[in-house]
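All protein chains but one are shown in place.
Chain IDs A, B, C, D and E follow the sequence of writing; residue 1 opens each chain.
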Amino acid sequence: MTRFFTGLMRLRRGPWEMLATIIIAIGVFMLMQPFVIWAFTYSFVVTLTGTVMFIIVSHFPE
Amino acid sequence: MAQIVIKNLKKQFGDFMAVRESSFTIEDGEFFMLLGPSGCGKTTTLRMIAGLELPTSGEIYLDGEEISQRPPSERDIAFVFQMFALYPHMNVRRNISYPLVSQGMPKTAVQAKVAEVAGILGIEDILDRPVGGLSGGDRQRVALGRAIVREPKAFMMDEPLGALDAEFREHMAEELRALHDRMGATTVYVTHDQLEAMQMGDKIVVMNNAVVEQFGTPQEIYDKPATMFVADFIGSPSMNFLKFHGKLAGGASEVSVHDVRCAVPTSREPFEGDMAFGVRPEHIELSDAADFRAEVLATEYLGTTQIVTLRTAGGDIKARIPSHQVARTGETVGLNFKASTVTLFDRQSGRALKSELNEGVLHG
Amino acid sequence: MSSFSVNEPSVRTKWFAGTLVILYAIITMIPLVWIAMTGFKSPADAISYPPKYIIGSDSDAGFQPTLEGYVNLFTTRTRQTQDYLEANPPESWADEIVRKYDMVIVGPSKFGERFLNSVIIGFGSTFLSVFLGTLAAYAFSRFKIPLADDLLFFILSTRMMPPIAVAIPIFLMFRNLGLSDTHLGMILLYTAVNISLAVWLLKSFIDGIPTEYEEAALIDGYTRFQAFYKVVLPQAATGIASTAIFCLIFAWNEYAFAVLLTTANAQTAPPFIPTIIGIGGLDWPAIAAGVTLFLLPVMVFTILLRKHLLRGITFGAVRK
Amino acid sequence: MSDKTLDRVASATPPPVARKIRGLSDRAIAWIFVAPTIFLLLAINIFPLIWTIRLSFTNYKANRIGREVKEIGFRNYERILTDSDIWLNMQATAHFLIWTIFFQVLIGFALAWLINKKFKGNDLWTTIIVLPMMLSPAVVGNFWKFLYQPQIGLFNYIIAFFTGKEPSSFQMLGEVNLAPWSIVIVDTWMWTPFVMLICLAGLRSIPDYIYEAAEIDRASKLRQFFTITIPMVLPFLMLAVLFRGIENFKMFDLVVQLTGGGPGSTTELTSINLKREAFEKWRTGYASAYAIILFVTVFGLASIYVKALNKVKER
Amino acid sequence: MAEVQLNGISKAFGATRAVHDISMTIGDGDFVVLLGPTGAGKTTTLRLISGLETLDSGSVFIGGRDVVNDTPAQRDVAMVFQQYSLYPHLTVRDNLAFPLRSPILKTPEDEITRKVQKIAEVLQIPHKLDNKATALSGGEMQRVSIGRALVRNPSIYLMDEPLSSLDAKLRADLRVELKRIQADLGSTLLYVTHDQIEAMTMATHIGVLEEGRLVQYGTPKEIYENPVSVYVASRLGLPRINILPSTLFPGAHKGPQIGLRPEHIQQGDGTEARVLRSEHLGDQTRLHLEVQGHPLTTLTDPNQQVAVGATIKINLQNPLYFDASGARIV
Partner (left out) sequence: MSYSKLATVSAIALAATGVASTAQAEDLTLCWAAWDPANALVELSKEFEAQSGHTMNFEFVPWPNFADRMLNELNSGGKLCDLLIGDSQWIGGGAENGHYVKLNDFFDNEGISMDDFAPATVYAYSTWPKGTPNYYALPAMGDANGWFYRKDWFGREDIQAAYKEATGQDLREPQSQTEMLQIAQFFQGREIDGKTVYGAAIFTERGSEGITMGVTSALYPWGFKYENTPGQYDMEGAVNSPEAVEALEFYKTFYETATPPGYTNSYMGESLDAFKSGQVAMAMNWFAFFPGLYADPVTGGDKIDFFVNPPQNIAASTLGGQGISVVSYSDKQDAALEYIKWFSDPGVQAKWWELGGYSAHNAVLQDPGFVDSQPFAGDFLLAMDGVLDFWQEPAYAELLLAMQKRVHDFVVADQGTAQEALDKLIEDWTEVFEDEGKL
């Protein structure tokens, strides 16, 4: 876990990609969940954030 | 720690005979080599001892207990695979603790044991690394760690150095042998590299075509080969065979090779027919005075020694001579053979003829 | 005593596994067999209850095979008056079949045309995507291309796009360029979709060809381009062939673009087959006949392709 | 070999000829080879994508040529993302997605595991099992519609045969509570082989010696399954799940042919809904915004997919 | 055949310097072996000469002509790769003819037939000419690869560990054969290997590479007997040279480190050493000794039995001296 955070601090690709992946997953979940409509409403923003983040962090060094 | 006895072990895959009626004994604490070219049945033999294959027939005794039909998990042996067989999805620590966890050892005991083994192998610092990124040597150490952590009765090693590059292999071989000397565990080791076998082994079994060709200490096997195969397989350059047809009386100590009389160890077995005069390269001397003539084909410089390729009436042979001695390509020279080391072979069967030299080694 | 290895499943396990897998395979095949069978039924047999599943028997479950479905698939027919029917005897066996319903064949149906469109567009786009794909894959495999990883990801992601989402602007663009409902338009479109698979797949094949071969050719006095086509292409031939079949199967099966961007000229078979109308409602035997004819080539290709299947569906990442 | 032969070989080789042959530089070839592909993708994927983004901020309607086009900012996005009907479509899509993946993984993995037992003839049966996934989804949807016909359809007949129910007493495609399952069944029939193939690749990527090592390490078969088989197949399974997820998220042809979104809107998956907005209602601007939302989602999933792909590739 | 001259050639891949400022001359008719462990820059040097890699700096002259801007095809070199140099889609005959059909040579077909036939005879594979390349055994394949180089008459032959994928016996045979072919043709040959036996037995000159630099260049004898550094000394000789602090041994020393080849240690009297282990290799017996905690290997006569744990006395013969950094002190 600490490795994960130090990775984030040092702009390492692995942990950041993991973070972006989680954000995308949350976005997709929000889009399709049947519980609250506000989550659906904001899902797009979340997924977009995650995706853009993924594109950026995939250029960080390993 | 244990003694392993193999009796009439046989393994057949369909029509293919992988191992034919092998018998030998591995003494407690021995570093034991199974040596042979690929496909000779050495790995199958090892796998049968480990329980990864069940023999078609024959017995295996581990510490006096017949185990040939038991699954590996009931044999209490460890195995080091050629490709290391580390679990790629686990880190070093989990790899090493896997056999302990499988046995249901409590967590704290596992921790302590792993730490101890890591200390022995000097891999404490990589315990939490995934195995994927390790160097060959470290992988090798982890594989060893996983084997020794359980304190099994015996270790099986299937060409454990085969996947390492040449330079590192030498170093690792020494480390492995040192580890063995420290732990004194019975180890069965498979290799196709004769140098490795000679270097590390206490005893060697040479196998070829599913058959045990010879069984003995390294020096014995080198000096007193039982068959032409063994003579050829061991040593680099390998033993020279001067082919000739002749007659040998029992008790004779001389044989006529292409009309040149050559001294040999006193024969214990009369023979007539196609023979081979087997002599190691370092037992050949270049001497202008000698009767046995040969033409120098090539020389190869090797530092203090050189290898000279010679053409004789009995075929091309190689001699190892000091590098300061001059041998020019194209020249004709005379050869002397060191009589006490010569082995004569029956070329038909490849069998060594019994003599004063090898009578203690050859059976039957 | 039997031979035994730790990893070799026991005979009993094998027998058990085999039975289950064969059972599943049979269940899988039932719909396909049923459709093939339906193609040879008369419309009445096709919708009878209980279903008829025995060929040529008189029992309740039997049906007489007929080519009615295939005739209906390939022809357009019209109802005629009794006078006309009497005046014009049937001209062919096919004519004979439709006479049962007081109909005459007035011409071929669109099926042949649509099928031909499928073939033209399929082969056209396959050729183009494999051709361009081979070049690009070679470049990606052998040369340092700036941002190569991003380009490759971009190329792959184009195949992941929902076709409907892409169809809107494509529709507008094609309308402006006059490419709507043309073979060229569809070929370009399918090429664009297929090229990602082609590049990824061929790259994996070309990656598998050691560079030493080309280097040897370079040293032997050939130019880079000559080395490419004299040394790399022949060795990539199987890869190219299986890539081509994958592209062909995609173009062959594609539905969304076809239904949205074509109406008549360049429409392929998938949007057409469900719309085959007989007398009254849907003509199930004709549809089944069309489905059978349409699926047959793909099945043959699948069998030919089985060794490369995995590579194709994982963009070359997994070798089998 | 004789020295003379060698001499002749050497002397017969002519002196090197003119050094004119040069050809294109590697750099030039790289660009010439890549350019057409990039150009095609730019023209048919990227340019339209940018166009879609632009349109998504307008009220453009493609069927109304003379109509004035107005910039309306994020209005389209707002409307879509607050529309409870579209939310329902997303949920229908989620239902489809979750259950198809669940069944396909379950059955696909089980099949792969069985096939990996290397029984005689497993190749042949594997090929047969694989057939459905190579077929045209639209055509598959079409003929399954036939199989699902109450009364005359084979599916109902078989179910009736085994349960004793009247075949016409249930309608797979017509009943609100059955229709979502009917598409799940067909998709599972069609795509289980896909998951199976990938799992099989995963299983076959586990070298035998790993199991031998585990055997030596005295792990039971069950432990081997959970600590070796499952974790080692997992990246492959991930790949299969993501790919099926992406494919089913944009599912169109199969379901259009099967249910057309009905009954009511119970099986109206997002792409069907999008198709209605874009090509039936012709609300191009609105549909563009919708498309962008789907696209971003798929693109996000695709990023993860490629990550998984690379992981598998490392094996 | 021609002389090849390298003037300060360098090549870096990213941050790693593969080849650094190498200058050497490969004389016409020389058999030069580049020796070094994996990653020393041997192969890169070869590829720089062939033109498969472009130089970062320096220049390459082949037959007196600067070839830096030439394509591999224009450089008139022939190369044998470690593996994979036969085209699997062609027959042996077409493989051998491939260089002759290149746009640079454009040899007439009848001449190609003649030459291919001849080279096949030289390589003793005329009966295999019409086999697919993939149908050959490993040894035959490597023979054909060498043949592919031999059909031409280039300025220099470049060989990149051509024997490393073969087994020991075959390697020994081909070693002799290759050496003889080279001598017969009088060709210039640059050969890369990490195998010291190959280097010692075949080379007229050895170039020892260390991390991209050429550290010593000379005849095998020179390199063996007069290494310039510990690194070079450890490259040749089996078992490897022992490097020990000179303080272990009595007497005046020229440097802090002493290099003792195992065969240069004499037993009898002198420093005391404990026997750790003896390895019986047949023609020789290796003794692993320990001198005040420092391991040391020496050779002894196979017939002599030495007990483990015994103490023997050793003295030095022709020791080499090195400074703290490893450089030779003469």
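As a working rule, a residue touches a chain if its C-beta (ideal position, glycine included) is under 8 Å from a C-beta of that chain, and two chains touch if they have at least 3 such contacts.
Everything numeric in this text was worked out from a predicted model, so none of it was measured.
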| item | value |
| --- | --- |
| Displayed chains contacting the withheld chain | C, D |
| Sole residue of D:56, D:171, D:224 or D:248 that reaches the chain not shown, by the stated touch rule | D:171 |
| Identified contact with the non-displayed chain, of C:53, C:101 or C:143 | C:101 |
| Option touching the unshown chain, where D:29, D:62 or D:140 are the choices | D:62 |
| Contact partner of the left-out chain, one of D:95, D:244, D:283 or D:307 | D:283 |
| Where the missing chain touches chain C, by residue | 47, 76-79, 81, 83, 101-102, 106, 171, 174-175, 180-181, 259-260, 263-265, 271, 275-277, 279-282 |
| Chain D residues touching the omitted chain (full complex) | 59, 62-66, 85, 149-151, 168-169, 171, 173-176, 259-266, 276, 279-283 |
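Note that in this section only the chains that are shown with their structure count from here on.
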| item | value |
| --- | --- |
| Innermost chain, taking as reference the mean of every protein Cα atom displayed | D |
| Chain whose Cα centroid lies at the greatest distance from that of chain A | B |
| Computed distance of Cα centres, chain E from chain C, in Å | 56 |
| Inter-chain centre distance, chain D versus chain E - centres from mean C-alpha coordinates, in Å | 53 |
| Junction residues of chain A - those touching two or more other chains | 58 |
| Numbers and ranges of chain C residues touching at least 2 other chains | 6, 221, 223, 226 |
| Parts of chain D lying in touch with chain B, wherever the complex brings them together | 207, 209-210, 212-220, 223, 227-228, 231-232, 234, 314 |
| Contact footprint of chain D on chain B as seen in their complex | 50-52, 71-73, 77-79, 81-83, 85, 87-89, 98-99, 102-103, 132, 146, 150 |
| Of chain D, residues touching chain A in the complex | 77, 81-82, 84, 87, 90-91, 93-94, 97, 293, 296-297, 299-301, 303-304, 307 |
